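Here the complex is missing one protein chain, while the rest keep their positions.
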Amino acid sequence: MLLTWFPILVTLAVAALVVGGMVTINRLTGPRRPSKIKGEEFECGNPPTGQAWGRFSVHFYLTALLFVVFDVEVIFLYPWAVELRHLGMFGLVEALIFIGILTVGLVYAWQRGALDWN
Amino acid sequence: MTQFNWSLINFAWLPILPLIVVAVGAMGVLLAGVQVDDEDSGALGILTIALLVFAAVLSLLLFGGRPSVAFSGALAAGGYTAYFDLLVLFAAAMTALMSVEYAADQGLAGAEYYALLMFAALGMMLMAAGDDLIVIFLGLETMSIAIYALAGFMRHDPRSNEAALKYFLLGAFSTGFLLYGIAFIYGATGSIKLEPIEAALSRPATDNALLLAGVGLLLIGFGFKIAAVPFHMWAPDAYEGAPTPVTAFMAVGVKAAAFAAFVRIFMVHLGPLGPQWTMVLWVMAGLTMTVGNLAALVQTNIKRMLAYSAIAHAGYILVGMTAAAAPRAGGAILYYLLGYAFTNLGAFTVVVALERRGAIHDNLADYRGLAARHPFLAAAMALFMLSLAGVPPLAGFFGKFYIFSAALDAHLLWLTIIAVINSVISAYYYLSVLIAMYVREGGVEPAALRTRPALIATLVIAAAGTVAIGLFPQPYITSAAGAFVSALGNAPHHHVVLSR
Partner (left out) sequence: MPLGVFIFLAALAVTSALGTVLQRNPVHCLLALVVTLLAIAVMFIGLGAVTVGFLQVIVYAGAIMVLFLFVIWLLNLQAELRTSPGYLALKALAGLLCAALVAELFTLLWHAPTAGGAQAAAPPGYGSIEKIATMLFSDYLISFEVTSVLLLAAIVGAMALARRAPAPQHASPQAAAADGPARPEGA
């Protein structure tokens, strides 16, 4: 039983080794001469204005929400895809109703301009 | 590969027809509404009402149907489901009716407003029909998410934002309890469908401690939704800040749906565990009535006062649930909710009548001298307040009467005494509204009612119902009792509840 988990342990160990090794080697070999200018945020060579923390538009949130909703939709369709033949016509109709209801949401969001960026 | 045998799930069109009408209707309203200007959303409101009434007619046809279970035990059909469907659809239609002028006046986004109203109604109907904890949970979530958004619909009003946020945070928190409870019950009984759960109760192998913990968590989850003390903290702020028609819908629809599921799970299917949970409900009922009524005494805002009054009324209904051992208790609860729906929808309609954009007159002081300036409005408000106080022969009186007699049947003498004392206390704050309207002077001039026919219609329907249900209680209590018995008919071991 424990043997089935062994490869995962190996993966974890290798991952930790690689990441830890890279960071350590960098720290040991690389030169470090910090200065105020170097510590500044990089804004394409311009002097930075404002703070790195800024309030995001609610638009990002709406887009993310729509993404989550349709992500969940796909998750629900995944089992259907696996058992497509077994579930037959009835399953197809069910899935179409499911997709149809969510398509209403997409059409609505589109009409309300949630997908426009301006 | 062999095809799946679909006949195994006992697919049935009839019980889900009202649900389909409401769901498809909500989507239609949504897509049609996007084309409509927010200031002319009245037509959308009328469309919503028409769809809800159509679904209600279908439910009415199903009312006398034989109790049955469809979709592998996911949905229960029959009188109980149809009774609550009718109640919820009525509450939603009345809410839409009182919103027709309000939403346009306040510039609320009509498409979303009416679509969410219908989604909430759909969720409530699922809670009433669910014979499966997952369906009940999904119904509760559909309802709650729609109502959270509706509560915050006045986006420029900080109070509305506060209401939505508080309701959402505490609602989500309570949902966690509910889900955890469902998980425990599943762990103890091996099923999330109510009938197998009930069957598992009598198996000696069922883990009682795990089951009781699950039942306790379920109690907390429902306690939040019906705003029972000590899970009521969100209610006053949410009721005060939400747009007033939404508050009415929260007070009537959400409460009815939560009790529909609560009563079906506890009184119908968890009846054998009655001795355990009625003890908890006894305390909860006493606290809820007392805290609600005492807090209502000191309120100066009418919506807050009605919020505490709604808490107190949840307490009275909990008295009915505590009396589960009495055969009459179920019917009494259903009748109470009906009378309460008419009365409370009416009271909130009066509050809507006094509101105009930018002029929210929801303080008790605003009602001073209303009788002189607007006798119709004042008389309607007086009627609703008297019904809420439980003055005969109005709906509120018989609701309390049936509940209290059921409590006495179940030998709950002390709880009945607490309930009666509470009714007396509540008369004080309900009557103070009457005194403000008829004796005091000052207050505000409400906008003319004449230009708002939908509001008048809402008031007339609510007032007529409050009087009719009170004057002729017999047909209603018979239907309510019949509906409850039909829920027992859905359960395999109903004799346990009846004979105890």
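Here the chain labels run A and B in written order, and each chain numbers its own residues starting at 1.
The working rule: contacts are C-beta pairs under 8 Å (C-beta built on N, C-alpha and C of every residue); 3 or more make two chains touch, one makes a residue touch a chain.
In this text, all values refer to a predicted model and were calculated from it rather than measured experimentally.
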**Candidate in contact with the missing chain, chosen from B:Arg357, B:Arg373 or B:His411** = B:Arg357
**Request:** Using the touch rule from the top, list residues of subunit B that touch the missing partner.
**Result:** 4, 6, 8-9, 11, 16, 23, 27, 30, 38-39, 71-72, 74-75, 107, 109, 112-113, 115-116, 119, 122-123, 126, 132, 134-135, 138-139, 141-142, 145-146, 148-149, 152-153, 155-158, 164, 187-188, 190, 204-210, 213, 357-359
**Request:** With the missing chain put back, which residues of subunit A would touch it? List them for me.
**Result:** 1-2, 5, 53-62, 64-69, 71-73, 75-76, 78-80, 82-83, 86-87, 90-91, 94, 97-99, 101-102, 104-105, 108-109, 112-114
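The rule we apply is simple: only the chains that are shown with their structure count from here on.
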**Message:** Which residues of subunit B touch subunit A once you look at their complex with the stated criterion?
**Reply:** 1-4, 6, 23, 27, 30-31, 34-35, 111
**Request:** Show which residues of subunit A lie in contact with subunit B when the two form their complex.
**Result:** 85-88, 90-91, 101, 104, 107-108, 111-112
